[in-house]
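Notes follow once the structure below has been shown.
Note that one protein chain is taken out, while the other chains of the complex remain in position.
== chain A ==
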Amino acid sequence: MGRSAAVLLRLWKRQPVHDSFSGRAFSSNAFAERRAKESKGCITVQIQVPFSLHNLAEGPPVESRTGKKELLAMYMDMLTIRRMEISADMLFKSQQVRGFCHLYDGQEAVAIGLKEAISKEDAVITAYRDHGIFLAKGGTPFEVFSELTGRVTGCAAGKGGSMHLYKRENNFFGGWGIVGTTSPLGAGLALALKYCKKNNVAVAIHGDGADNQGQVYEAKNMAALWDLPLILLIENNHFGMGTAEWRASKKASYFDRVSYLPGIKADGMDVFAVKEALLFCKEHCLAGKGPIVIECDTYRYHGHSMSDPGSTYRTWDEIKQIRQARDPIQFVKQIILKEGAATEEELATIDKQVKKDVEDALSKAREAPEPKEEALFTDMYKHDKKFVVYGCDRKQATSRLA
């Protein structure tokens, strides 16, 4: 293990009392507990694809230690995302979800690797493909379905939609529709952590397409300048909408774009690789060494959004091959079976349970009420009850600053 005991100790200490997320389908993520289990060294998983390093003398460890509980939790979490996205797809096709809907299936290993590596106090911000990250940050499928169908029970009370999922209490700062902005915003989150002397990191996620934005460079410069605890996570799914990375980027590798920033490239279909790389990054940031870039090589099974069949710029064969060879859920499943953490039958039971939980969440969301018209003017401004009508009768808009 590359991590020093001191850092581990610090990581334990940073854990909050309530670190488990409340979602029913989601298992406990108690960091300290898991670490303790890990130290017993139940199961060792080799990282298959070696990490590529930039500006780093030493990289993350090439093997990951895990336990039965964690393995099954990962499997269940990833399966939940997969099931949820399939349901969302159907919901959209039956016109119960409108507008935009960007599905996360295929990239589950990134979200769950992230979940396993960071704590609730670590800030996360991502772009529009946010369903998986939202779940990884403690959201529930019910909140997602409610938001997708525009219900008051949604995580943004039906005002956000697919691209704008947020969870304030778990430090998930949202999905953002305009790509590239998450880098400066994430730098701001990191600045606030440093400013308030908190021992946490900010993770700003964007895709390979957004990495060509100028503001990403600006944010990298500023974060490096002030040694902000920022992890820039690039989910490289190889297509910015329908434009292949090599058609948009002169150099289609993203972890080594800036000479002064250290970077790691990890296999984004391997949840253990993502986890180890992110733990390494977190340690790097908390040691005060400034920001770090991590590129996760991943793949999305669905098209860019629902209007995109996903087959005009790539072939069905390509998708099929990756599904067969690199599927993140199958990968974990194989390890579980190989290590004897569970039997096929047990996994089938888990599959059924997850499917049922997701379906329950969906039907519950369908029954939830839609927002009332009064909600149109709420949340415009803080204390905005006085601002609902700007008329000549608005007499007491002024009292709050007295």
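Note that in this section a residue touches a chain if its C-beta (ideal position, glycine included) is under 8 Å from a C-beta of that chain, and two chains touch if they have at least 3 such contacts; residues count from 1.
As a convention for this text, contacts and distances are computed from a predicted model.
A.B. asks: According to its UniProt record, what is the protein name of the omitted chain, chosen from "Mitochondrial inner membrane protease subunit 1", "SUMO-activating enzyme subunit", "Multifunctional methyltransferase subunit TRM112-like protein" or "pyruvate dehydrogenase (acetyl-transferring)"?
C.D. replies: Missing chain, UniProt protein name: "pyruvate dehydrogenase (acetyl-transferring)".
A.B. asks: So which of A:Pro141, A:Gly160 or A:Gly303 would be touching the chain we can't see?
C.D. replies: A:Gly160
A.B. asks: For the chain that's not shown, point to the residue among A:Gly113, A:Gly132 or A:Gly174 touching it.
C.D. replies: Here the residue in touch with the unshown chain is A:Gly174.
A.B. asks: Touching the hidden chain in the complete assembly: which of A:Leu91, A:Leu148, A:Leu185 or A:Val201 does that?
C.D. replies: In the complete complex, the chain left out is touched by residue A:Leu185.
A.B. asks: On chain A, what residues meet the omitted chain?
C.D. replies: These residues touch the chain not displayed: 123, 125, 154-161, 164, 166-168, 173-174, 176-178, 181, 183-196, 214-215, 218-219, 221-222, 225-226, 378-383, 387, 390-395, 397-398, 401.
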